[in-house]
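Here the complex is missing one protein chain, while the rest keep their positions.
Note that the chains take the letters A, B and C in the order they are written out, and that residue 1 is the start of every chain.
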Amino acid sequence: MSVTYIDAIHQAQLELLREDKTVFLYGQDIGDFGGAFKATKGFKEEFGPRVLDAPISEDAMIGMAVGAAINGMRPIVEMQFADFSSVAFNQLVNQAGTHYYRTGIPIPITVRMPCGGTPGSGPFHSQMVESIYAHYPGLVVVTPATVSDAYQLLKESVQLDDPVIFCEHKFLYRWLKSASIKGDGLPLGKARLTRAGKHATVVTYSAMVHEAVRAADRLAEEGWEIEVVDLRSVKPLDIDTVLASVARTGRLLALGEGFPWGGVTAEVVSRVVAEGFHLLDAPPLRLNAKDTPIPYHPDLWAAHRPTPESIVEKLRELLNL
Amino acid sequence: MSVTYIDAIHQAQLELLREDKTVFLYGQDIGDFGGAFKATKGFKEEFGPRVLDAPISEDAMIGMAVGAAINGMRPIVEMQFADFSSVAFNQLVNQAGTHYYRTGIPIPITVRMPCGGTPGSGPFHSQMVESIYAHYPGLVVVTPATVSDAYQLLKESVQLDDPVIFCEHKFLYRWLKSASIKGDGLPLGKARLTRAGKHATVVTYSAMVHEAVRAADRLAEEGWEIEVVDLRSVKPLDIDTVLASVARTGRLLALGEGFPWGGVTAEVVSRVVAEGFHLLDAPPLRLNAKDTPIPYHPDLWAAHRPTPESIVEKLRELLNL
Amino acid sequence: MLTARTLENKLSSLYKGGKIVGGVYLGTGQEALSASLGASLIKGRDCFSPLIRDQAGRTAFGEDMLDATRTHLGSARGPMRGRDGNIHRGRPHQGMPAMISHLGTAVSVISGMLIAKRMKGELDGIVGATSIGDGATSTGSFHEGLNMAAVENLPLVVVIADNQFAYSTPRNRQFACESLLERAVGYGVGGVEVDGTDLKATLAGMQQAVTSARQGFGPQLVVARLLRLCGHGEHDDASYVPQELRDSLMGRDCLEVGASQIIEDGLATAEDIEIWRKEAVEEVQEAVATAQRERGPDPYEEDWRATSVEGMQ
Partner (left out) sequence: MLTARTLENKLSSLYKGGKIVGGVYLGTGQEALSASLGASLIKGRDCFSPLIRDQAGRTAFGEDMLDATRTHLGSARGPMRGRDGNIHRGRPHQGMPAMISHLGTAVSVISGMLIAKRMKGELDGIVGATSIGDGATSTGSFHEGLNMAAVENLPLVVVIADNQFAYSTPRNRQFACESLLERAVGYGVGGVEVDGTDLKATLAGMQQAVTSARQGFGPQLVVARLLRLCGHGEHDDASYVPQELRDSLMGRDCLEVGASQIIEDGLATAEDIEIWRKEAVEEVQEAVATAQRERGPDPYEEDWRATSVEGMQ
């Protein structure tokens, strides 16, 4: 039997709801309907008043969660699509993000963000949001790439006392399967060496981990050994693991599916050069999506985001520097 | 007679309103009251219906501006404080930012953002916003540091066919004076060499340009010649001017007043290392504000943001590397 | 109405046959409402920001059917050139903005279009209109936009299609008032409620509202009760809609009601309608065939620019 990425998210929430009476769910269509992606299927039946359908009010959804957290609950808010969290941006960065620093009271809310592109989803159902939330103080930003991480990091996120932006990748929901939901137990905050190598390091996260591995597979045929580091969370960002990898390979490609200006890849490169300049044998490079809205047409979409082909190409450039 | 930074913004708007009937202003308290910072003083009298007081509806303010721009107007929207644009975030990045790419129709709106810290302004009246907007495709992000740039870049921004996030620094409003409003005519998109040097380059923008110059002055007493580059706009980001400077000095400090994760400084460092790795004699460093909300107390605030002292310290670190 | 229904049925099959990717969102059961709005507006003068379920209104307002088929099929020749899809299309310079997905945000955009016209002295006799669902009235955008339009006394018509559900969420989880028309007074705007399944009543109510707005009486709310006779999108079977509701008057098909009204009033015969239906089928076939023959956008020819002025990225 195999477990999908969305199964893992479902299972994590199920256990959280069962284990902790202060956990509750809030989101559009998450009740009887089970959510747009069925991540909450069956919960309404079992947990009744702890699974609440929200009106189309993302700002109020987050404000409500903050209030509930103040009074001892651990809300999990489901955004129907991460793209719609733009409407809740203020409550996320200014209400939730500042609360602990200002008042000394932590706000254990988890906001589930179905992120990332799938063919035909277009400009408003495909966005990555990790970079804008990580920019603000006070928010933890988690970006699982594997089935077991989706499960384990979600559990850890909800158990954490601070607000977590939990970025789930929609492309992985049903496509990514695993024999087991149990992982290696790596805690939130630690990056994982997904694939060992010695010629170059690709640092990435979320769905791009798999594209990076594909690119590495192709280059392996030519004798190149590419190391792939999965950040798992972009804030905190486990720069030690990244530096250790760069120390081995001397070459860095920071890879992300988000827009190219700023963001995770820029943060990774900047930290690596500040702390590990001497480790580098070549200029560290970045590969992101293009600097336009995410196009609807699958052909444009495939050209907009990094693909195994464009990653291979970029890695060749890096290896030749 | 001397002109302040806010005078320059006032004058630019006055001329724009006089020269172009399609320019109009929208914002809270900008009518008879002349705006929270008096940037629109007297305009209601002269331009009547082209100066409209807005309700406390930042989302609608931007939506309205987009609609007006579609139908041929050039709205200037004043946010009372840049911090409140978080409420309009969605309309800015998803409505305004995507419009040209999706429809082929440019949206000439300019959003004036009173940014940055002043003592006692606290977490919600001090924020820098350039990094979140520059992250999104389709928005031009302008960050003037001088009186003449405030004037000239605002005029260019409004005349530009694309949406502009115009980041004015509140600390400069009345503190920064100049003998003349006329500048060197450098166009939007070009960075300026504010101060020539040969030992290290500080790349910065907005109010931090002045703090960098102060730091450079202090180090000059010890014989260090620090070059200061004023980006003027962070998107577009004039990497050529930055690279030319780094080519001269071999050392880079990227300096900003924003939060430290991601943002302008990370983008600058990442581009420099990608395109000018061989120019560097030392690891490029960054200095930003601290990773907490901006504190209210002036003593905390002064420790939260970069100061001439902390810039000097960071530059010494860089010079010793 | 008939054309829209015919077109949408075809789009649904194309989606189910894998020819349209992403999603297909239909207005089945809401055509009388949407068409009444489109038909009450004047193309080339008025502005109209259609939403998810407005194929009928688009057609009535004069949108070229090719815009629909090309956008759904991703043709490079459609108004969105493959950059956006399905209902996310428009021709802003022809008075029809291209919706973004974020609900409620069009209310202020259309208001801005009217404000521009006012400033240019072109507002006289003009109306702007947009549609919105019952669920989207819960957005801050809707509130801010309508309130702003009321303050500016704009000739705006906001049509609320209260189809009892937002995706799967029933109206009692969305708002606590009896009828959304009760919101009108709080915004200081006019309003009318109609039975959205009744073409004649809907058209009459719509024309009343559009006329009021046109005459300078400020924003008007039109609240229609009806049921969407399809899923939220064509991926959804709408099994959450209770059978009693489907069987109630609200579950009537406005197209059938409309047809009998037209026949009853002697405006057309059943044979006429049959002929229209056939004509619609032909028109749809042709528009689909044309779009299907056309290429999608070529990624290698794209300029990948999000700003119109060069060097601004």
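Criterion: contacts are C-beta pairs under 8 Å (C-beta built on N, C-alpha and C of every residue); 3 or more make two chains touch, one makes a residue touch a chain.
What you see is a predicted model, and the numbers here were worked out from it, not measured in a lab.
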item	value
Sole contact to the chain not displayed, among B:Gly48, B:Pro119 or B:Pro187	B:Pro119
Residue of B:Asp29, B:Asp161 or B:Glu275 touching the missing chain in the full complex	B:Asp29
Contacting the left-out chain in the complete assembly, out of A:Thr40, A:Gln80, A:Asn94 or A:Thr118	A:Asn94
For chain B, residues in touch with the removed chain	28-29, 31-33, 36, 53-57, 59, 81, 83-84, 86-87, 119-125, 290-293, 295-300, 302-304
Residues of chain C in contact with the chain not shown	138-144, 147-148, 150-151, 153, 172-178, 180, 182-189, 218
Touching residues (missing chain, whole complex) on chain A	22, 24, 49-50, 52, 54-55, 57-73, 75, 90-91, 94-95, 97-106, 137-138, 140, 160-162, 189, 235-236
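As a convention for this text, only the chains that are shown with their structure count from here on.
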item	value
Pairwise touch network: line, ring, star, complete, or other	complete
Per-chain Cα centre nearest the global Cα centre, belonging to chain	A
Chain separated most widely from chain A, comparing mean CA positions	C
Distance between the centres, which are taken as Cα means, of chain C and chain A, whole angstrom	35
Rounded Å distance, chain A centre to chain B centre (Cα mean)	30
Centroid distance [mean C-alpha coordinates] between chain C and chain B, Å	40
Where chain C touches two or more other chains, by residue	80, 83-84, 88, 100, 102, 140-141, 305-306, 313
Chain A residues counted as touching two or more neighbouring chains	83, 86-87, 123-124, 290-293
